[in-house]
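Only one protein chain is missing from this complex, and each of the others stays in its spot.
Labels for the chains are A, B and C, by order of writing; each one numbers its residues from 1.
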Amino acid sequence: MSDAVETDRRLLTVTDLRTTFSIAAGDVQAVRGVSFALDRGRTLGIVGESGCGKTVLARSIMRLNLGSNVTTTGTAEFAGRDLLSLPMADMHEMWGMELAMVFQDPMTSLNPLVRVGRQVTEHLRQHLGVGRAEAARTAVDLLNEVRIPEPEARLKAYPHELSGGMRQRICIAIALACEPALLFADEPTTALDVTVQHQILNLLGREQRERDMAMVLVTHDLGVVAGRTDDTLVMYAGMVVEQAPTGSLFEEMRHPYSEALLRSLPRTSQVSHTRLAAITGRPPDLIDPPSGCAFSPRCPYVQPRCREEVPPLSAVDDPDHRFACWTPVGSPEGMAAFARNVAEGLPQAVAVDLTAPSSTGSGGAS
Amino acid sequence: MGTFIAKRLVRLVGTLLAVSFLTFLLVNLLPGDAINALIPIDAQQDREFVEQIREEWGLNDPMLVRYGRWLGDAVQGDFGDSIVTSRTVSSEIFHRLPVTAELMLVTVGLSVMLAIPLGVMAAYREGTRLDQVISGIAQVFLSIPGFVAGLLFIYVFAMKLGWLPATGWNRLSNGLLDNLRTVILPALSLALIEIAVYTRVVRSDVMNTLQEDFVLSARAKGLSDRYILFRHCLRPSSLTLITVVGLNIGTLLGGTVVVEFLFAMPGLGKRLLDAIFQRDFMMIQGITVFVATIYVLVNTAVDLIYMLVDPRIRKAD
Amino acid sequence: MAGTGKAHLRPEGDVLIRVEDLVVEFPAGRGRTVKAVSGISFDIVKGETLGLVGESGCGKSTTGRALIQLPSPTSGSVRHGFVELTELSDEAMRRRRTDIQMIFQDPISSLNPRRTVGEIVAEPLRVWGPKGAAEQKALVDRILDAVGIDPDLARDKRPHEFSGGQCQRISIARSLVVDPELLICDEPVSALDVSVQAQILNLLEDLKAEYGLTLVFIAHDLAVVKNVSDRVAVMYLGKLCEVAGPDELYANAAHPYTALLLGSIPEPDPSAAVDEDLVDDGELPSPINPPSGCRFRTRCPQASELCADEEPQMREVLPGHHVACHHPLVAVAGQ
Partner (left out) sequence: MPLFTRLCLGWLVAIVFGAIFADLIPGLQDPNYQGFLFGTSATNEPPSLTHLLGTDNNSRDILARIVYGARVSLVVSMTAVIMGTVCGGFLGALVGFVRGKTDAMIMASVDVILAFPGLVLLLTVVTLLGRRDLLVIATVVGFLSIPPYTRVARATALAVSRREFVMAARAIGTRKRTILIREILPNCLPTLMAFALVNAAVIILLEGALAFLGLSVQPPTASWGNMINAARVDLRINVWPAVWPSLALVFTVYSLNVVGDHIRRSKAVRSAAL
């Protein structure tokens, strides 16, 4: 995300966004100070494991976190207006018109008792005052657009009569209906089979290019971000740990968590029985997050400083590639730290030290 | 869908047969012999007379034969004769049914009309003062049985304020207003619990529906809250309400017995009670089977309505 | 594909389990049947990991469960050594359960929430093992330790106090405590996060070596299956498409369906361009009324009339690489 880009292409600027859920056990700090910017027509991937705050982040920007126990602070400036301080009535105008969202599970995100046709166009009619006949025509166009065969028949169907892939296409059609400027796709393919996932991602990519629409693609799958996004945010424990154009990120991962995530992923390009570099331990408790870097308890590069001070998200060589680490991967400090940790027999370092001769031990000690 | 209805109807007939047989069994097998009701105790010393009566009423035939005979008549609408008044059971039922039917209709109508808005409001404003008030009142109403409520209403509205009659019944043909004056207190007495039950059902259902993903996606589309609440939430939530109303008809039928007794209304429940006190076994048998039949029919209807409202069930099976 | 045939079966000898013509059908109301598995054959050699891969609804889990007769298959044979499992009485089958164990997809649902970890892992011993409490405890502690759970901390806790990954370790411990020959893993990592998934996959590899296990590994994720398997069988709509060694299969996919699956995998590598030309807007047909001939033909770019008329048989395209397709993407050896 270059600062050099002309400012009129800038669509969304999120600054220091924090979201907290108060529950009986305490305050869950789901998002802890996230900042990023997104230009028109670009795709931003947000990647991380479950519980890292990626979905909460997307919903916070959309103001869709329901319930009286949620607090969101910070700003999210969208086309010059701060979404987070907008009156609710104005937000209703933004939803669907300017901002749209596609959800994870197409089985549950459509109302099972309402025909597809009404669900595709009800917001068109409410927002734009479109008549019934025109809405029906638009609905057919939209279904053609998302490549659903026999659109007239499908509009009369109920959601359960369609397959998962079809339903997700319907959801995309709904999201596109009012030509939004920004689309959030929250794990849009997680509930789908791999061949259908491919279809849906192709569809989203095509629509986004044709409409010059900005997209935030939230996913847990590094593979999905790799092929489909311009920029990527890697999140861990509610914070951004690395942020870069997707190409440079995969070329050179600087944060130990990004590296560990990639290395723990089995890949078809690897030979069978390749030992995976598992990340030991489990993600931190967000009610009482660890001091210092949140990844430090699982990090193979951990140094005493990491446990005390939170590293800032900053760039070193490439101004677009920012990461939050004291001992980044590939840096002299990082290599030295790793060597020290292996020498000391730190479990998380030994577990990923695949060069060592005695690497047969069980990888996990969670 | 056709097969579903057919299956449901077959089951309905099966249930009705079983229900009628069970009632017959109860009335005929349990210790209190019908003969006690037919003849005074002192007359029972006369063996021959007793035997003659037994023969006359067909009490000596094997039970299955008697059941078959009774069932054959019953499907033609002949439930036998009352052994006390010697009028036919079916004519008594026919005569008394309108009172009970009206009482129940008014009760259910009143309850549902109050419960839906109350439940939706409480769910939409979950956790607020309004919700607490509505839920609290429902909790109290849930604990007041019809006879306590009825007694209270009689004391307040009939005895102290004198606005409404304490007992009695005015037919609809005597004028709507007079009719309503006699039905309102009994219906209200029965309605308290029903209002509470339905409000709680609607509230918890709408609350659950509001948690659904499709409500979130409806919000993300920018639909207004009112539209989401009534066009997206109410329909899935009403499914449970329909079922609960159907199941509660049973409680309500029981409730009418008590309330008709308390308000001296000439309904089916009152007639059943009279029959019980007079040990009029033909009457007991007839009314019990009739009431159970109504209950089973209502619940079959509920299943069918459910199917019409929920497209998922329409397709499955 | 969607073929039948047994060309890919290996000679008897080291074969631990041999499945022939396995059919599993379920009633679907109105007299219709779901044809979940329609006549597949495969074998498992002692010490190998057989990967069973396919998309949801392809019958892979049903196949796995049919191996332990839960439920018994509609027809076909499952031979374990010299014993025909489908002909055993319930009681005799129950007694054989120690030899074949199973772990499930949802690690939390597969543990009884109302019992402690110690009780859960000791349960198979209560049924089969030594009766002495001390002996049982020693066995339980040893196996918990082997799966990376500290027995002293875990023994008296209940499942909900553990993360998904830890629950899956406990499930594995429970199935291994009776020292089985064969472990059927039904989507054991698909409910887990990537980092935890790697821990469990590594653990399974270690335990396999340590306990001399044979594995059936059922999953929808091709990369995961490739990583753990010695032989991979691809399933589609109740039929086997292709059977081969993992590296061979992924390098030379012969079946169009395998090729489609492989082409759909999102690779975590931006330089590997996404294949947007991979044309497939097809849908999985209903298992109640599957297509005639080759079941994949409705989505297959290679499909011909032959595919509709005649069901392809398994044949060898390369040594150890079998495919059931009339028009394989790899030249058939000897043709």
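The rule we apply is simple: contacts are C-beta pairs under 8 Å (C-beta built on N, C-alpha and C of every residue); 3 or more make two chains touch, one makes a residue touch a chain.
If you're wondering where the values come from, they're calculated on a predicted model, not measured in any experiment.
Q: In the intact complex, which of the depicted chains does the undisplayed chain touch?
A: B, C
Q: Which of these, B:Thr3, B:Gln52, B:Thr128 or B:Ser143, touches the one chain of the complex that we don't see?
A: In the complete complex, the chain left out is touched by residue B:Ser143.
Q: I'm checking contacts with the chain that's been left out. Which of B:Leu185, B:Ala220, B:Leu253 or B:Met282 qualifies?
A: B:Leu253
Q: Tell me which residue among B:Val206, B:Cys233, B:Met265 or B:Val296 touches the hidden chain in the full complex.
A: Within the whole complex, the residue contacting the unshown chain is B:Val296.
Q: In the whole complex, not just what's shown, which of C:Cys58, C:Leu111, C:Met235 or C:Val323 touches the removed chain?
A: Answering carefully, the residue with contact to the hidden chain is C:Leu111.
Q: Which parts of chain B are in contact with the chain that was left out?
A: 14-15, 18-19, 22-23, 26-27, 30-32, 139-140, 142-148, 151-152, 154-155, 159, 249-255, 257-258, 261-262, 272-273, 276, 279, 281, 284, 288, 291-292, 295-296, 299
Q: Quickly run down the residues of chain C that touch the omitted chain.
A: These residues of chain C touch the chain that is not shown: 68, 70, 94-98, 101-106, 108-115, 123-124, 127-128, 159-160, 171, 174-175, 178.
The criterion applied here is as follows: only the chains that are shown with their structure count from here on.
Q: In terms of C-beta pairs in contact, which two chains are most connected?
A: So the chains sharing the most C-beta contacts are A-C.
Q: Please work out the Cα centroid separation of chain A and chain C, and write it as a whole number of Å.
A: Taking the average C-alpha coordinate of chain A and of chain C, the gap between them is 31 Å.
Q: Write out the stretch or stretches of chain C touching chain A in their complex.
A: 55-56, 148, 163, 165-166, 169, 193-203, 205-206, 220-224, 226-230, 245-247, 250, 260-274, 276, 278, 280-281, 283-284
Q: Using the touch definition from the top, list the residues of chain A that touch chain C in their complex.
A: 49-50, 147, 163, 165-166, 193-195, 197-199, 201-202, 205, 220-228, 246-247, 250, 260-262, 264-280, 282, 360-366
Q: In the complex formed with chain A, which residues of chain B make contact?
A: 127, 210, 212-214, 216-224, 227, 231-232, 235-236, 309-312, 315
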